[in-house]
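Only one protein chain is missing from this complex, and each of the others stays in its spot.
So that you can tell them apart, the chains are marked A, B, C and D in the order they are listed, and the count of residues begins at 1 in each.
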Amino acid sequence: MQRIGVFICWCGSNIAATVDVERVSEAIKSEPGVVFSANYQYMCSENGQQLLRNAIKEYHLTGVVVGSCSPRMHEATFRKAAEAEGLNPYMVEIANIREHCSWIHKDREEATEKAIILVRTAIAKVKLNAPLTAGESPVTKRALVIGGGIAGIQAALDIAEAGFEVDIVEKNPTIGGRMAQLDKTFPTLDCAACILTPKMVDCAQSDKIDILTYSEVEDVKGFVGNFKVKIRRKARFVDETKCTGCKICMDNCPSKKGLNEFNMNLNNRPAIYIPFAQAIPNVAVIDPEQCLKLKSGKCGLCQKKCGVGAIDYTMTDKIIEREYGAIVVATGFRPINIDKFNEYGYSENKDVITSLELERLMNAAGPTNGVLLRPSDNTHPKVITFIQCVGSRDLTDCGKPYCSKICCMYTAKHAMLIREKYPDTEVHVFYIDVRCPGKNYDEFYRRACEQYGVDYIKGMVGKVYNQNGKLMVQGSNLIENEQVTIPSDLVVLATAIEPEPSVRKIATLLTASIDTNNFLTEAHPKLKPVESPTAGVYLAGVCQGPKDIPETVSQASACAAKVIGLLVKDSLKTNPCVAQSDESMCNGCSQCANVCAYGAITYIDKEFRLGGGKTETRRVAYVNPAVCQGCGACTVTCPSGAMDLKGFASKQIMSEVEEICRK
Amino acid sequence: MLKIKVQDLNKLFDAISEKEPLYMPLEKAGEANYGLYKTGEKTALDVLKTVKSAKDLFFPQSETIVKFKTEGKNITVEDIREEVKPFVLFGVKACDFKAFEVLDKVFLADPVDTYYQAKRNACTVVTFACRRPEESCFCKVFGIDAANPVGDVTIWKDDENLYWRENTEKGSKLTESVRYLFAEGGEKDVQNQQEETRKIIEKLPFSSLDLSYFENTEMMDIFNRPEWQKLSEACLACGTCTFVCPTCQCFDIREFKASNDQIIRYRCWDSCMYSDFTQMSHGNNRTTQMQRYRQRFMHKLVYYPENNGGLFSCVGCGRCVNKCPQKLNIVKVVKTLGGKKDD
Amino acid sequence: MTKQNQIENITRLSGTDPKKCMKCGKCSGRCPAYKDMDIKPHQFVMYLEKGKIEKLLASKAIWNCLSCMECVERCPRGVAPAGVVEAVRDTVKRAIGGNGIKAEDIPPIVDEFIPQQLLVSAYRKYNK
Amino acid sequence: MNKVEELIVKRARELLSSKEVDKVIGWKKGEFYFDPSPAVFTSEEELKDFVYNGFCGANLSKYLVQELKKGGKIAVFLKPCDTYSFNELVKEHRVDKNAVKVIAIECQGKLDIEKIKEKGVSAVTETEENGEEVIVSSLYGSAKFRKEEVLLEKCLTCKSKKFAVADETIVVNEMKETANDRFSGVEELERMSEEERFAFWKGELSKCIRCNACRNVCPACTCVKCVFDNNASGMATKAPADTFEEQMFHIIRAYHVAGRCTDCGECSRVCPQHIPLHLLNRKFIKDINRLYGDFQAGEADEGKNPLIEYTEKDADPTAAVNGEVRHA
Partner (left out) sequence: MQEVTEQKKEYVPTIVAFCCNWCSYAGADLAGSSRLTYPANVKIIRVPCSCRVNPMFVLKAFQRGADGVILCGCHPGDCHYVTGNYYTRRRMSLLFSFLNYMGIEKERTRVEWVSAAEGAKFSAVMNDFAKKINELGENKRLQDLRVKEERDE
């Protein structure tokens, strides 16, 4: 038999002025199951709580209803008080008779009647409450960072700094990412390598960080605190532990036709190569598509020349399995494919290049050793025209609807650097808007105009065509209301960026949601900007949305803080108000898993006894209580009602409905 | 014998319904079912088979038995039984009328079901002879004469007249109240119609159905026949056959919480086809659809006759033959099992 | 027809939503007839957006537009400046009444060098 | 014996004799020409009773659920509309498609014996389809009908003669798509006033006897335990004890299959009271098509149905109910 205690709070005069609290307590007394009914001036006060605790003890209460302010205010207070007296905290329900009653009604009679109904409703619910216990799950004190760009590096360094082990999985042969390809960075114009490579070295030297380059995440199982991840270590054909990075193999490799990805395919590299001088790890890798030995079995020169015997042509992909408590996704971006924009003639003219290609052409370690030469004839371009918003803010099939955010600034940077290094060069920039919100950003752009004399033209380019070796850039000058044609030597396209496509697979593995542009979705756009909806998964860098280096680094550090906050715990308390499937009724249709935003639902084959010695194996849903957030979306999707939500069970809600409608 | 022109029938219905509630086949949303006649209502006397049988009038699909009221810790039981006012049930076919006999043996046997009894006693039954039985009919197999049903009053109808014969005292009382609408005569017409009808019945495909196997075979032998498996294979476990059946009498007792302090206990038709049929706290003694399917026919053809002097609890109305979604029915069962008597 | 009706009518005929224009000028940057147009393609969209249709109705550019559709093709926001040009031209044409080209006049002037497309485009342009 | 039936039986015989399958689900002849029942055939001998004629309206796909539990490989004969149900069952893991051989068979629309009887023809012995005509032979002679007079409701508004899935097909004559709009019935109701609609449904649903035939025949209704049978669900009902229970049963039944209902029309076919249940299901289908884009459940054996899917730009409920919005 239920023994329910009801406590009506006056909240000073906040409730008592409009609700006749005495009448409410009196009316509730006769409710079946109610053994104690009282009212008190301030239930949340020390004395009020003591009243509650005493009643629990004295009347052996099995359930408590407090008619007071919003549960959002003091539910936790009263639950704690009940728990202190040995009553399960989830046996406490709040009837909101302040915000939802006394404060909004003027008529005392009306408000009192409503308060009685609200309290009765809470009683009806508490009668069906079940004691709930928060589960605990242990935390594996190791983090995984997917992506070894600046975001991943920063997150890993911060996590390692706090004393936790962290693995970086990078699909390329080296960490460094896009930032390693950049020449200078805005708005300070310091060299990217100078600020990035020390961090890369820190990673390599940290005894807490394990760098797994040339590797990809293959499978993810588990949940927050307990991820089990399979990582594919692609065959490098070079023993990482032996290679010293001496580059003798590179010099001797006869196959030199491989395109140099690091230099945006602007020049070639051998089949065995180290992507760039400061690569971490500084270990060679064999491109199996180019290697003569691997393709035809004839060669083996590098193996012969290698002084430490690091080359192994028989190497195969290996799958390793590791456990993690938290995962940071930092998969980064790539420039979009602009072949379809035939108005800019990118595929026809060698001298129409993307901004990232320009970065390499200006970089001292690039294909031209830092001397700006145009690709077609290796001459100095005298007139350079930049076109902004190529593919950004573009609703056609070729482009992206969003602003890529970084192009305005890097274009200003490029223009400025060129004007500084080659003052005889004429630089034009076609723009739609120049967007430079950020510390010292607008000042930077103005400097390009004012100090460096870059010609900014408000308008878009309609056509780029080759006329007698000159690139004719025809576009609008909207301010002058003129159509202009600028004969140029080099055209640089500020190409839109998009998330690195491999993020799709990773999102699926992590059940992290993705938006229509393939950016990972954050758990809340304002309040949880670095968390993914999947607990224990965090987002850093462009994989979540376009951003520049300072923002990326901030987000990475924020991720790290979140990860550290998670990993310092020995175990995680789980919210007990989670969904649960009644396996005897579940038929495994999978509809519930489809609506779960957290990937909390999996399916298992379970054997059921049918009677008569017969058994039946059925696929049934299993909700991982550590992952479930308790929204209840699955419960409505389930036609049989096998799925229910603890603390907000269908029966409870229906009994509340019944009580409210009772007159 | 009395007769009345068919065009005057509505006058008859109005006259009866003025005195007592009149239940008869009415067409609602395209289907014929028994319902309370009101002036202007669309009657469906010519429909051979109403979807549901006439048993509803005595044994409705859902019926409140008792109400409970709680007050604090007290529970009061409210007897909701009221005196049932006399009413007329009009147009019952011979098969449905025979079904009343089957139901009576269950509900009026000790302990008497007073809910059923009250309605049964209050009712004047006007039976209606069939004129054009159809291929799913097989009442003859159960010794029913569709051309000459009994009841308190019997009527026949042709294209011109409705003929009226009172059989009992109750019938006479009813006749008296509407006598002014009738003329004398019609014996010859009725006789001719009866002969015609009986001729049709002879020719009906199921009229020769042989039930002797069920009368002469050991119960367990029938029960254990392997054919039950195949017979029941296509059964969807819906309750159509049981709910359209005039003799099915199983019911479930359920409760409905009308408010926090008021519980209504009611009974409603149950079906042996349902998985919770005869569910008990330990579970269910029939766990497969085959068992439930077998139960239905064993009950109709074996158990019931065993307890009731050989009376089958099927009257051959053929509703299940027409209505089974997958065309399973008692005829197929009888033929499959009865055809191999020598086994 | 009130001015508002006229604006709505032109908008409807043009099949384009001028509010979608982000004022990048790519249409005018591409227009091959730019020099001959007194009102430029991007201005057509802007004037329509601002409701300044009397300027549009008075423009000569509606006769100079080649209907090459480059502006439509290139617009990153799915706006159709040529659609606006055509809508204005139709409005003007309908106000004048009568057709600019009569079908019976065509055969005598057609020779084998006239591309079919020219005829189609001329019909579009000068007939109501 | 018609040509299609001949080929079907031949194929069934091959499959059983070669042991390629352990059983075949098809139709078995009844007492009359017009009452074949679904049946499982396990031997060549049993196949002598196999029929496939104008009265084989039953959708066999749902029988796979129970038969597969018994084990073995099964060949099933599915008409075009039934193939959609099959896909839906696969999608929801009720049926393992690897254990099933789907033989998709020709269907020119199935006949409604009750409609034929209403036309005064009884004791039907055979039917023959001849283009748009049906010749019904009975003990009392033969009669000719236009097909639309005697087709099952579900076949009058057949959604497609395409097979959504087929391991093999048996088609002799070309199957013509019907020109009838399956949503016209829904539209007619939508045009009525609320009062008229209420009166219509009140009349229809008051006939309901809660026999559960509509639910039990439905290939989308395969719950281990239905909410209506589950006393713990708070929604259990066994009889239409009050008009509310009639409404609730049909609202929840239709809602639970919304987005999963392939519009196979079995519910309307089996209703002993001829309640036009398809008009309930089709309302959901029509609204889904209107609000979220055309969707045909069972077109594929994977993917999400519209109720477990969303887009950020979905219509707001008020606008959706007012009919102001349409999927772009």
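In this section, contacts are C-beta pairs under 8 Å (C-beta built on N, C-alpha and C of every residue); 3 or more make two chains touch, one makes a residue touch a chain.
Remember, it's a predicted structure, so these values are computed and weren't measured experimentally.
Counting contacts over the entire complex, the absent chain touches A, B, D. In the complete assembly, the contact with the undisplayed chain comes from B:Gln262, out of B:Thr76, B:Gln262, B:Asn285 or B:Asn307. Touching the chain that is not shown, out of D:Leu139, D:Val172 or D:Ile251: D:Ile251 (per the contact rule at the top).
Within the full complex, the residue among D:Cys56, D:Cys264 or D:Ile308 touching the omitted chain is D:Ile308.
Interface note for the absent chain: among A:Ala523, A:Cys586 or A:Ile601, the touching residue is A:Ala523.
Where chain D meets the chain that is not shown, the touching residues are 186, 189-190, 194-202, 227, 233-235, 241-245, 247-248, 251-252, 254-255, 258, 280, 283-284, 287-288, 291-292, 306-312, 314-318, 320-323.
Residues 256, 258-259, 262, 264 of chain B touch the missing chain (whole complex, contact as defined above).
Although one chain is hidden here, its contacts on chain A can still be listed: residues 70-73, 96, 98-101, 103-107, 110-111, 113-114, 117-118, 121, 513, 521, 523-525, 533, 577, 595, 597, 629-633, 635-637, 645, 648, 650, 653-654, 656-658, 660-663.
Methods note: only the chains that are shown with their structure count from here on.
Across the two candidate interfaces, A-C and A-D, the one carrying more C-beta contacts is A-C. Separation between the centroids of chain B and chain C, computed from CA atoms only, is 79 Å. Chain C and chain D have CA centres that are 54 Å apart. Centroid to centroid, with C-alpha atoms defining each point, chain A and chain D lie 45 Å apart. Here the chains touching each other pair up as A-B, A-C, A-D, B-D.
Residues 28-31, 33, 51-52, 61-62, 134-135, 205-206, 230, 233-234, 236-240, 242-244, 252, 254, 256, 266, 268-271, 274-276, 321-323, 325-328, 331-332, 335 of chain B touch chain D in their complex.
Taken in their complex, chain B has these residues touching chain A: 70, 72-73, 257, 259-260, 283, 287. The residues of chain D lying in touch with chain B in their complex are 30-32, 35-40, 58, 63, 114, 117, 122-123, 203-204, 206-207, 209-213, 215-217, 229, 238-241, 266, 269-270, 272-275.
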